[in-house]
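Just one protein chain is left out here, and the rest sit where they should.
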C-alpha cells in the first residue's frame, strides 16, 4: 500500500511553458506531501462536444512537450490515445497510455496499448458497470502486459449528468489492478452547455476525498491556473491555486485509509 | 462540530429483549468511541414490497418498547411514522420522529411531525434531487420547529437499484440542518428479490466511510445479530458483530473530517 | 378489447363551473369519437413541491363537485386519496379511487381502497420497476376487489426528470389488469422549477400515441383551458383546445392497435 498517486495536469497541452508551469507547481506540491506524481495532459481532444471546441496542439508537438516535461521534472507522464498508430507513437515517450472512456470497449485499441508495454490506464465508460471492467482489463492483459490501471469517472445518470458510484472502487479493486478516481471528469456535465460540456468544479474535492478515504491507489485531477479560460473542461477543472490545500488534505485521508483499507 | 452521531438499531422491533440486546451492544460501542447514539427501530413496516412481508409489532406495543429502551439505556430513540395520528402518538415517547422516504413530500405529515416539537428526520425520497430538500425542510420549519435532520438514502438508478450521490451531502448541508447518511438503505435493492427487497450489506461501510469523510453530522445504520433471518431489510443490514470495528473506524475518519470539513 | 378509455380533467378542482366546462368539453369530444370517458380531478394536492403551491378546494367541497359532475354528465368520476378516511369518504361519491404514485407501496391505503369496492387505479411509483407492480396489485386484490387499473407515469431518470419505458405497459398488462398510460405526468419534470415542477407539455402526445399503439386500455391526460395559469401541473397539462385533435388521432391508433394488440 503505497502513498497516494496524483495524476494531474491541464486538460490539454497549450504551450511548453504552460505545461512547465503546471508541472513545476504540481511537482513541488507532491514533494512537500510525499505524493507520487504523474503529469497528465492531452495533445488532442478527439471527441469534443462540437466542432467548435479546440482540439489541441496535435500528436507530434504534444509528444515533444511531454518528453521535455518528463526530462526536465523527472516525473512519469501520461497521455490519452485514440487509435492504434497513436498508441505506438505515444509509447515511445510516455510512461502511461490512457484509453478514453468512450473507447474503453474498442478491442484493438486495448490490445495495441497493451502491446506497447507501457502502463495502460483504462477509464471506465460512462455506460459501463464496474463489474464489466474485468472483461476490459482482460483484453489488455491478454497481451502479456498486466501494468493496468482502472479509473472511475462517473456513470450516466439521466441526460447531461454523471454520478459517481463509490461501490465501483472496491469492485474494480477486486481485479487486483490499482484503482484511480477521476475527480474532475466525474463532475463533468456532458454536453451541459449546448456546444460544450459543463461541470461542477466545486464537487471535485468531494469525489477525491470520498474515494481516497477508501484507500484507492490514486486520484486523477485536471487543473489549470485559469479554468474559466481554459480551452477544454474548464467548468470541472480545479484551480491550480486550490491544489496545495486539496492535496495536503487528501494525503491525510490517504494515511488513515491506507492504515485501514476497505476491501471487498 | 460535534462528534459523529450514530442512529442505529434493528430494522423492525421484534421483542423487548431483542431490542435491549441490540441497544446494549450499541450503547457500549458508542461509549467506548465517544459516538453520540440514537436507538432506531420501527414498529410498523408500512410499505413492504409484498403483503407477505412481516409488518412488525404495531404502534402500541412498539412505542412501549421504545419507551423502555429510552428509560433503561438513557439514549434518545427514533422511530418512523406513517400518518398524522402516529406522529402525535410517537411524539409522546420518542426524541426523533422520522419521515419515510416515500412520504417525504406529504405536506400534512411533515406539518404534523413539525408540530410535535420533536426532532424530525426526513429521509430524502428515492425520486428527489438534493436541491429539492430545502422545500421539504421548509414545510417542517413552517411549524416553528427547526430541529430538522436531512438523510440521504440513495436515489433511483435504473430498476431495483439505488445509487448514493456524495454531492448530495454538502448540498443538503447548505440548508444549515444536520445531514445524516443512511448507509444501509442506500445499498438496498428495492424489490430486488421479487417479493422483497435485496441489498448489498458489504457496501454499507463504503457508504458510511465516504460520507463520514465529508464531515457529516451522523450516520444511520440498521443492524442485526442475524440479518439473514431478520424479518425485514436483512440483505442490507450490518451484522451486529461487525459494528464495533465499523464504528471505531468511522470515528477516526470523523475526527479527521471534523478538523477539515468539506463545505460548499 | 374495448375502445380506448380517456381519463381526463383538470389537475385540481377549481370551481364547479370550471369543472363543468372541462367535463362538458371532454364528454362532447368522447361522444364524437366513441371514447369511453372518466372525469378526473383532485380536491387536494397533498404532496406539492413547496408549501407555496396551491393545495385545492379540500375533500368536502371537492367530493360535492365530483358528485355534481357525475350526476349532470352521467360519466364516471375519479379522484385520488391520500389516507384511509379519504378512501372511505371518496368511495361514496366516485367510481374510481386513485392511489398516487408516491403512495403506491403504502399497504394500508391500498387495502382501504380495495375494501371500498370501487375501481382502484394505482399509479406506479417513480421509483418502481414494472415487474414490482404485481405485488402492489396483490395488496388490493387481497381484499377481494379485483377491479384494478395500473398506470404508468414515468420512472426517475437522473434528477428532476422522468422517462417513460414502453416495455412497462405490456409487462404490467401480464397481470390481466387494464393498463393506463398517464401521458401528462410522464412528461413532468419533478421539482424542475425550484419551487414547483416543470413539464414538457409538447411531449404528452408522444407518450399517449406510442402507448395507445400497443393496445392499452386507456390514457390519462390532464387538461386545462389555460395551463400556464393553472394552479398545479400547468407545464405538463395539455391545452383543452388541443384535446379534440389529440383524441381523434389517438382513436385511430387505438382501432389499429386493438385489431393487432401487442401481447407478451
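Order of writing sets the chain letters: A, B and C. Residues in each chain are counted from 1.
The working rule: a contact is a pair of C-beta atoms (placed from the backbone, for glycine too) under 8 Å apart; a residue touches a chain by one contact, two chains touch by 3 or more.
Since this is a predicted model, take the numbers as computed values, not measurements.
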item: In the full complex, displayed partners of the excluded chain; value: A, B, C
item: Residue among A:126, A:151 or A:232 touching the omitted chain; value: A:126
item: Sole contact to the chain not displayed, among A:5, A:42 or A:106; value: A:106
item: Residues of chain A (touch criterion as defined above) contacting the omitted chain; value: 46-51, 55, 82-84, 102-103, 105-108, 125-129, 131-132, 135, 138-139, 142, 155-156, 159-160, 190-191, 195
item: Missing-partner contacts on chain C, residue numbers; value: 157, 163-167, 169-170, 187, 200, 202-203, 205-207, 209-214, 249, 252-253, 256, 260, 262, 264
item: On chain B, residues whose C-beta touches the chain left out of the figure; value: 157-159, 161
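By definition in this document, only the chains that are shown with their structure count from here on.
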item: Category of the chain touch graph - line, ring, star, complete, other; value: complete
item: Centre distance in Å when chain A and chain B are each reduced to the mean of their C-alpha atoms; value: 36
item: Chain B and chain C, separation of their C-alpha mean positions in angstrom; value: 33
item: Shared-contact residues (touching 2 or more other chains) in chain A; value: 157
